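Missing here is one protein chain; the remaining ones are kept as they sit in the complex.
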Amino acid sequence: MKYIDEFQDPELARRLLDDIRATATRPWALMEVCGGQTHTIIRHGIDQLLPEQVELIHGPGCPVCVTPLEVIDKALEIASRPDVIFCSFGDMLRVPGSDRDLFQVRGEGGDVRVVYSPLDALKTAQQNPDREVVFFGIGFETTAPPNAMTVHQARRLGIRNFSMLVSHVRVPPAIEAIMTSPSCRVQAFLAAGHVCSVMGMAEYPALAERFRVPIVVTGFEPLDILEGIRRTVRQLERGEHTVDNAYPRAVRSEGNPAAQAMLADVFEVTDRAWRGIGTIPASGWRLSERYRDYDAEHRFSVDGIATREPAACRSGEVLQGLIKPHECEAFGTTCTPRTPLGATMVSSEGACAAYYLYRRLGTPPTPLEASPVA
Amino acid sequence: MPDTPHTPLTASNASNAAAGAPTPADRGLPTVDISGWTCPTPLRDQPRVVMGHGGGGALSAELVQQIFVPAFGGEVLAQLGDSAAVALGGARLAFSTDSFVVRPLFFPGGSIGDLAVNGTVNDLAMSGARAAYLSCGFILEEGVEMPVVAGVADAMGAAARVAGVEVATGDTKVVEAGHGDGVYINTAGIGLIPDGVDLRPQRVVPGDVVIVSGDIGVHGVAIMSVREGLEFGVEIESDCAALGGLVETMLAVTPDLHVLRDPTRGGLAAALCEIATASCTGIVIQERAVPVPPAVANACAILGLDPMYVANEGKLVAFVPREHADAVLAAMRRHPLGAGAAVIGEAVATHPGMVVARTPLGGTRVVDLPLGEQLPRIC
């Protein structure tokens, strides 16, 4: 695909890696904020190709993982109602609530449907006027404009049987929370490119200045990630801390003003609990007063649901590089990829799972040259 | 569990945790302690059947291992091959069954009828057997239109003729409206395993060459393109086909192939993981050698899927002794269903039981058994 294939070129990747190698003289800890970037890094084995000095800390940018338990439980409650068609992005279906997930609600007879776009959920509402259609509106600043437009369209078209369960989160307050954490080791950020496609870069200079960290807006293909790292390491080595755009083909400094205007109309900023992290002030969006009729929490009166997160493993310390995976008592015994206790063991991107798998690898795989393919 | 389980820290107790040191909270700023990060764990202890139990991944395997194998007992079942190899009256028979619940019933490049014949024919072919007879059980939903049933039956008849197999016995049941998706089909089949052919993952040894018979992910993407909620336009048709002829061609080069699999649900990744586990060898795949058509790669890119995990219905993966690999590959490429055959990797002595992919950039990643069904992701 154009604009993807060129940015996966192995030869250019090698040149970028060479440059990073030649530049990095000291250990640096970089955080890629976005889960999509973590995915690229693991999928292409980029973490193994970087010089030892460059450590990537995987950030909290997985909207699925950080959606609070309380909201998941509300989703499960609403989805269980016989009059409801509950529509969601696919990756929310396996996220556990207090005692079950959306898959199990479906197993119990709930009408839970996977959609590609929130507009598909709106279409479902038009096609099923006698049912209540609820869309699970989660995500960062990238996903918020599509969801905002969908609510706006529902009101404009007078589609009364549509509502949205909203749990949006915003990146800049999360960066601020990370940098003010007492155990923070992060020295620079790769900012999420597609968040900036929408929001622009205006929110970042103040953060870079206040915490004296380079923030480099970074794309999602392997060469984009390497370029983000390269520019970050350059700044760190020079003692600089500016906001830089390594993804100019998709990010303008002003972002997308039309999308920002829609966000301001449909949503209002609110405090938001991040699952596994805690409440971060002003880090989320909820539907504004004007759109309250389209708020599923309001329509289905699920305000009373309160939850308690079960005791967790030490994945937080692992994520921070404060302990190594095998220093957790559960590692490899009660906690394995087959029976994970924490997210770092659940997803193949997780530090514990990677550590577990590669430790099992023992000796490295046979070199490329020995393969019949090469 | 750790001795001191961590609970997620809120803004207020995080600042307590850091008491003593000057914190941003002292300056009136909000604080969370990111060392308290945790993430939710997918639930594995399912009180009811979920869709993932039919996905061909880890959940399916657990269902079979924890409920069916203990309940049925028996040595043949415990082999857990795509088909069972049984000795009967001096002959070696391959025996297999498969059920088909695809939606929609008709899709680009085929229908549930084609799948019902070819799926079982291919399960038998993976034992080296040419399918001889099939049984066919229909479960029809009240109200389904007769031309639909006729269309499915015609497709089955045509597919059976192409595969050279006879549908010898059958059964029909009807369930109430709303209790089925129009048509469900179960087929079972038997066929003779030729002398000297012994295809089992246990025969895989380090050095075996891994060959795939053509483009992967085609069937899964064709189905997804017409699935409600995901619809997209793509000029791609299911690769659904009977592989008996291709297997015969390969066995004519040498009966000493080690194992064959048709990578259906769970895709190439699940098939390789199963072989690695059962054979106790490692497998190394060169990712750029795996044939993925651009439309499959791009459909997967927009849905956030990995082509290695997408279903195929007319492809096979073979583990071939190194000395026969060139000849087998050449023979496959001369067959219409193997024209796109490619060597994608090898079995290795290191990391037994694991599949490792070498990425085009020169990194490695571990290819793990999928949990359940593949879901489009936004993240």
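A few points about this structure:
Per-chain numbering from 1; labels A and B assigned in written order.
The rule is short, and it goes like this: a residue touches a chain if its C-beta (ideal position, glycine included) is under 8 Å from a C-beta of that chain, and two chains touch if they have at least 3 such contacts.
Convention: contacts and distances are computed from a predicted model.
The chain absent from the displayed complex carries the UniProt protein name "HypC/HybG/HupF family hydrogenase formation chaperone", chosen from "HypC/HybG/HupF family hydrogenase formation chaperone", "Leucine/isoleucine/valine transporter permease subunit", "Putrescine-binding periplasmic protein" or "Benzoyl-CoA 2,3-epoxidase subunit BoxB". Summary of contacts with the chain left out: across A:R160, A:R238 or A:R252, the touching residue is A:R252. In the complete complex, the residue from A:E6, A:D83, A:E209 or A:D293 that touches the missing chain is A:E6. When the omitted chain is restored, the residue from A:Y116, A:F162, A:F300 or A:F331 that touches it is A:Y116. Remark: the omitted chain is touched by one listed residue; of A:S80, A:T142, A:N161 or A:Q187 this is A:T142.
The omitted chain makes contact with chain B at the following residues, 232-236, 294-295, 297-299, 301-302, 304, 362-364, 377-379. The omitted chain makes contact with chain A at the following residues, 1-4, 6-7, 11-12, 14-19, 21-22, 34-36, 45, 47-49, 52, 61-63, 89, 116-120, 139-140, 142-143, 145-146, 149, 153, 156-157, 192-195, 197-198, 220, 223, 227, 246, 248-252, 255-256, 258-259, 262, 324, 354-355, 358-359, 361-365, 367-369.
The criterion applied here is as follows: only the chains that are shown with their structure count from here on.
Separating the centre of chain A from that of chain B, both taken as means of CA atoms, is a distance of 28 Å. By the touch rule above, chain B contacts chain A in their complex via residues 1-3, 5-11, 14, 17-18, 21, 23-24, 29-44, 46-52, 58, 209, 228-230, 282, 284, 286, 289, 294, 297-298, 301, 303-304, 306, 322, 325, 343-346, 348, 350-351, 354, 356, 358-366, 368, 371-372, 375-379. Here chain A touches chain B in the complex through residues 1, 4, 8, 10, 13-14, 35-36, 39, 42-49, 60-65, 69, 72, 87, 89-91, 93-96, 100-101, 103-104, 106-108, 113-116, 120, 139, 143, 176-178, 180-184, 222, 273, 275-281, 309, 311-317, 319-320, 322, 328-330, 334, 337-344, 346, 348, 354, 357-358, 360-366, 368, 371-374, going by the rule given at the top.
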